[in-house]
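This view holds just a subset of the chains, kept in their places.
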Amino acid sequence: MRFHTEYLTFNTRKHREYVHITPQVEAVVKKSGIREGMVLVSAMHITAGVYVNDDERGLIQDIDEWLENLAPFRADYRHHQTGEDNGDSHLKALLIHHQVILPLTAGKLDLGTWQRVFYSEFDGQRPKRVIVKVMGE
Amino acid sequence: MRFHTEYLTFNTRKHREYVHITPQVEAVVKKSGIREGMVLVSAMHITAGVYVNDDERGLIQDIDEWLENLAPFRADYRHHQTGEDNGDSHLKALLIHHQVILPLTAGKLDLGTWQRVFYSEFDGQRPKRVIVKVMGE
C-alpha cells in the first residue's frame, strides 16, 4: 500500500476563475509511481471547488453564469457582519462541491473521453491550495 | 490490498432517466471478493451523475422537476455555439454530482436503510458508462 501527497497552489488573476488541472494531476500520479488505486483532488479552502466536466470555453462561461444565478453576490449575507464580503463564494463552492475522487487503473486516470478536472476559484487573487493524494499500489 | 474494476453501460430509452443500480453495484462487490474497503461509483460522462437517495417513484419525479427548474433547458447556452444542445445536461450533472463512494464493511455495502444508488442520465438514448472500482481487502 503506497501513498503520495502533493499540494498544488493557484493564484488566479480574476476573482472567479476555472483552471483546467488534469495535466497537473496526471503529473502527480506519474511521480507517485502508483498504478492502481484512487486519487483524491480536494480544495483546501472554503471558497473554492474541484469538479470534473468539459474543457469547453462556452460551457465554462455557462457554468459561471449559472453559479452566479443560483448563488449570487449579495451585500446582505449574514456572513458579511464578520467583515467578509465573500458569502456568495462559500455558496458557490458548496454547490460545485470541493472535491473529486479519480479512479486510477493501469497507471492512468480512468476518466471518460471528455472528462477533465477543474479547479474552480470563487475568491481568488491570492495563493490557494489543492491537495492531490494518491492511494494504491 | 486488492482492486476490482468494472464498467457498467446504460442506454436509456428517455433523454433524462433515473436508474436504480444498487443491485448491479452489489454484484460487482460480490464478484470482487473484497469484504472491507470502499467502492467508487462514478459516471464517465459529463452529462450524467450518480447519487444516493430514495427509490420512491414520486420523489424521483420531484428530483427531475427540481433539476429542470434549477438547471433548465435553454436554447441560448454559450455551449450550444459548438453545435451541442445539451448545456442543461452538464449543469444538471454538476448539481447532482457525478460520483459517490460507498463504504464496504463485512462484505456488504454499508448503507442506511433507505439509501439506494442511482445513475442519473441527463442526455441519454446512447450507450454511456459508469466505472465501479472496489478497493480493499
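Chains: A and B, in written order; residue numbering restarts at 1 for each.
We adopt the following convention: contacts are C-beta pairs under 8 Å (C-beta built on N, C-alpha and C of every residue); 3 or more make two chains touch, one makes a residue touch a chain.
Note that the structure is predicted; figures quoted are calculated from it, not measured.
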item	value
Oligomeric copy total, full assembly; chains in place: 2	3
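Just so we're on the same page, only the chains that are shown with their structure count from here on.
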item	value
Chain centre separation in whole Å, for chain B relative to chain A (CA means)	20
Complex interface listing, chain B residues touching chain A	1, 3, 5, 38, 40, 42-46, 70-71, 77-82, 87, 90-91, 93-95, 97-99, 101, 129, 131, 133, 135
Of chain A, residues touching chain B in the complex	1, 36-38, 51-54, 56-59, 61-63, 66, 70, 95-97, 100-101, 103, 105, 110-112, 114-115, 136-137
